[in-house]
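A single protein chain has been omitted from the complex, and every remaining protein chain is retained in its original position.
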Amino acid sequence: MTKYIAKRILMALLTLFIITFVLFVLIRIMPGNPFPVERMSAEMIAQKRLELGLDKPILEQFADYLKLLASGSFGNGTSLYNGAPIKPILIKCLENSFKIGVLSILFGTVVGMLIGIVAAMHKGKFLDGLCTVISILGVCIPSYVFMIFLQYFFSYKIPFFPYFFDSSRFLFSSIMPALSLSLLAISIIARFTRNEMVEVMNSDYVKLAEAKGLYGWELIRKHILRNALIPIVTVIAPLVVDLLTGAMVIEKIYGINGVGKLMVDAIAGQGVDYNYVLALGIVFSAMYICAMLVLDILYGIIDPRISLTAKDG
Amino acid sequence: MKKFLILTLLTLALFITGCGEDSADNNTLKVMLGSNVVSLDSAQATDLVSFELIADCIDGLTQLDAKGNAIPAIAESYDISEDGKTYTFHLRDANWANGDEVTAEDFVFAWRRHCLESTKYAYIMGAGVANIKNADAVTKKEADPSTLGVSAPNAKTLVVELTAPVSYFPALMTFPAFYPINEKFYNTLAAGTYGTSPETFLSNGAFMLTEYLPGSANIQLKKNDSYWKAENIMLQQLHYQVVSSSDNALTAFKNKTLDLVGIGGNQIASVKGDAELSKNLKIIPTGLLQYLSFNQDPKNHHAGALANVNLRLAISNAIDRESLVNNFVDNGSRATYTAVPLNFAPNAETGKYFAENQQQFSEFVSFDVEKANRFFDAAKAELGQDTFDLEFIYANDGGDTVIKVVQAIKEQIEKNLPGVTLNLQPMPKAEYLDRMTTNSYDIAITNWAPDYDDPMTFLTLWTTEGSEIAEHWSNADYDKIIADCTTGALAANYNARWNAMYDAEKILLENAVIAPLYTNASAYLIDDKAKGVEFHSVAIERVFKNVK
Partner (left out) sequence: MEKIYTPQKEDFEFIEGRNINVDTNFASQGYWRGVFVHFTKNKFAMTGVFLVAVIMIFAIFAPMFSSYAYDEIISVTDTSGKEIVAKALEPQFAGGAENLFADKTFIFGTDDVGRDLWTRTWQGARVSLIIAFVAIFIDMLIGTSYGLISGFFGGAVDNILQRFIEIAGSIPTLVIISILAIFMDKGIGLVIAALLITEWIGMSKIARAECLKLKEREYVLASRTLGAGSFHIIFTQILPNTIGPIITQVMFSIPVAIFTEAFLSFVGVGIVLPQCSIGSLIEAGFGNITILPYQILPPITVLAILMLGFNLIGDGFREALAPKLENM
């Protein structure tokens, strides 16, 4: 296992390198300049590109960028926050998005699995139907619409939560965005948990366990949940990455300085900020790759029948 | 599972300890910003929001009073030479927030730096606007920055040399590009970090930063006690909150979370139906002109149909501007039939705005379907084609209003000029700007806000050099008038210059280089406690120094 993990980590680094290169090239193909060109003449644009080293061959530019990365810097912004170093701003935004993301994952997983379990145990009955409706509503109502409702009722009608994000009361003002972000996670997890559990509950080994006299929570935990977990973990992993990488619209509504907003500003702002898009792309990919790595390792732990190291299928 | 539950409970417990009451301070004003601050560095700032914040924190040589006249700020007084080409500013005793004295050198440093680093506003120092000696050469890096026509013979005297007289020069000094930067402080900072945090930004003005991060939605300022007029500043705290939706802004105002918010057409209608709220509604006319830019390059990818003047005139006359502002913009904006918008550039003698007479060019700009079709028939005959497929681009960050307006224009033109099809093309701002500069569009909706209180801030946009960036139109007569008015013979003759500018505007509109649409207005809800907020139509939109 250790050897496998070491190999995977090495592989992950290689993947990250390829991703960096692919992103680096793709971003340069994107329409738009890396700086705002409003009322800039052609000569001025050419001059600015020269200053930024964009006239060099692309491989040379990439080598320069790798050197920057190796020195522990993501370089400076080009249009978004003109010329300021990226790292401190990135860290601040990641911190904000992360904290809210973790909260919503926690909430989404717990509530989602509970709903799923309750529904599976009452399959075909009223509670099951109710849970289905909840999980369907959760996917149909965009999280930002839900956010507005929360804001309207719990900040305006009943002024309990702050109306906008307030970094000095971080946890308190994170509740509403985390709740609205977790809505989708709750729906998806509840749905998958229910369906997987129903399937497992039908299997012979569960029937055997029941025949042996196991019942209730013990049965669910030891026999059903464990077997139903694989597909559930599979949906949770990408959700985690999604939630951690921020939600642009919610960040905008609630006034949170987060990475979701940062990414959209970097791509759809006055200029395509090459360095911000790259930095965010690299960070997001690293997170994604980590999640996938953990996922593969988890498969093995949850279900010992699965061996990823096997040579042939 | 149990562990999960315990964890959740713990987090909940943390929340509850984390909640406390907001300290409501009567001396705090909470203001909405419609978009992010681009930069607090005056050489990088390109938008009204950034200008407003810079002006909160830094005083230039002059400032605008409530009526929009230039009054002394850091400059206690100034002398103008006989020929109008040399200004000598005498600075008052004022300090930076770190205790340093504000000196003439700080201005020299900032101005030179601006020439070297600014992109969008590099031109403001040069010929056509401020006419500062050697500014264009320094900007193009053809001359040493030390040759720029600004010098500091001593710490309290600033001498500015111009190539031609500039009638609006004192008012121009309120523009953030002309504000000082403390050189000593600046040199202690790491490259590129100026103005990116409260620690890297130094004020000499009424307020100073306490909380700021580039792109952040929440910005906090407090009163600067070392401001030279600190005893007149009543406001202790000034908080800004970026709010992207008018709907959200309205609720935030009702909730008393914000004291001053901007709202859109639908919200205005709802506020008007509310007796209490409607008292707080205030419509502020601005000088921002929304217009259609026609790409007239014959090499344009659509074979340059718009190089035909009759087609352009047809389109311009087929737009019902009154319907646009009444039905779609609906925030007090006014239909505009001139290239220089309403509400700004008053004549020094009569006090009337330059664009007071909207009927002046009605021959070329009006809403008259019959006339539009006469132009259209002429265009069809000249171009030998009956149908025109035109690409109409707009940037998606312009908010709901622009999106409504482009759809209305499409409907109006397609209805009034059968045969014309406008293909709406939304795009991110970066792509939009790129399309305009690289000449790959037919029609674009765009806007311009005045940088200084003179019609030239608009008219210079369409000289041969200026329109190279967008319209690709060139007219020798027009260029000559503009050159005469800015650096030539007419620069010193106020009335002759004023009339010549009308001549230039006429050339512009008879050629339908652009189709003006409307002059924007901003609708605000202002809390009763926020008395004394000043609104301007030029460069700095809102001033909070004199809030009582």
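As written, the chain order gives the labels A and B, with residue 1 at the start of each chain.
Operating definition for what follows: a contact is a pair of C-beta atoms (placed from the backbone, for glycine too) under 8 Å apart; a residue touches a chain by one contact, two chains touch by 3 or more.
Since this is a predicted model, take the numbers as computed values, not measurements.
*Asks:* If I'm reading the header right, one chain is hidden. Which shown chains does it touch across the whole complex?
*Replies:* Those shown chains that the absent chain touches are A, B.
*Asks:* Going by the contact rule already stated, which one of A:Met30, A:Leu52, A:Leu214 or A:Ile297 would touch the omitted chain in the full complex?
*Replies:* That would be A:Met30, which touches the missing chain.
*Asks:* Taking the entire complex into account, which one of A:Ile18, A:Ala42, A:Ile58 or A:Leu208 touches the absent chain?
*Replies:* The one listed residue touching the chain not shown is A:Ile18.
*Asks:* Taking the entire complex into account, which one of B:Lys156, B:Lys223, B:Lys282 or B:Lys410 touches the absent chain?
*Replies:* Looking across B:Lys156, B:Lys223, B:Lys282 or B:Lys410, the contact with the absent chain belongs to B:Lys410.
*Asks:* For subunit B, which residues touch the unseen chain?
*Replies:* Spelled out for subunit B, the touching residues are 245-247, 250-251, 265-267, 269-270, 320, 322-323, 326-328, 395-397, 400, 403-404, 406-408, 410-411, 423-428, 431.
*Asks:* Please give every residue of subunit A in contact with the chain that is not shown.
*Replies:* 11, 14-15, 18-19, 22-23, 26-27, 29-32, 123-124, 132-133, 136-137, 139-142, 144-145, 148, 152, 187-188, 191-192, 195-196, 198-199, 201-202, 230-231, 234-235, 237-238, 248-249, 263-264, 267-268, 272, 277, 280-281, 284-285, 288-289, 292, 299, 303, 305-306, 308, 310-313
As a working rule, only the chains that are shown with their structure count from here on.
*Asks:* Inside the complex, what are the residues of subunit B that reach subunit A?
*Replies:* On the subunit B side, the touching residues are 1, 4-5, 7-8, 11, 14-15, 18-20, 22, 36, 38-39, 41, 44, 46, 119-120, 122-123, 190-193, 196, 213-218, 241-245, 247-248, 251-252, 254-255, 257, 396-397, 427-431, 433-435, 437, 465, 468-469.
*Asks:* Per the contact definition, I'd like the list of subunit A residues that touch subunit B in the complex.
*Replies:* 31-33, 35-42, 44-45, 48, 76-77, 79-85, 89, 92, 103, 106-107, 109-110, 113, 148, 151-152, 155-156, 159, 162-167, 169-172, 175, 221, 252-253, 255-257, 261-262, 265, 267-272
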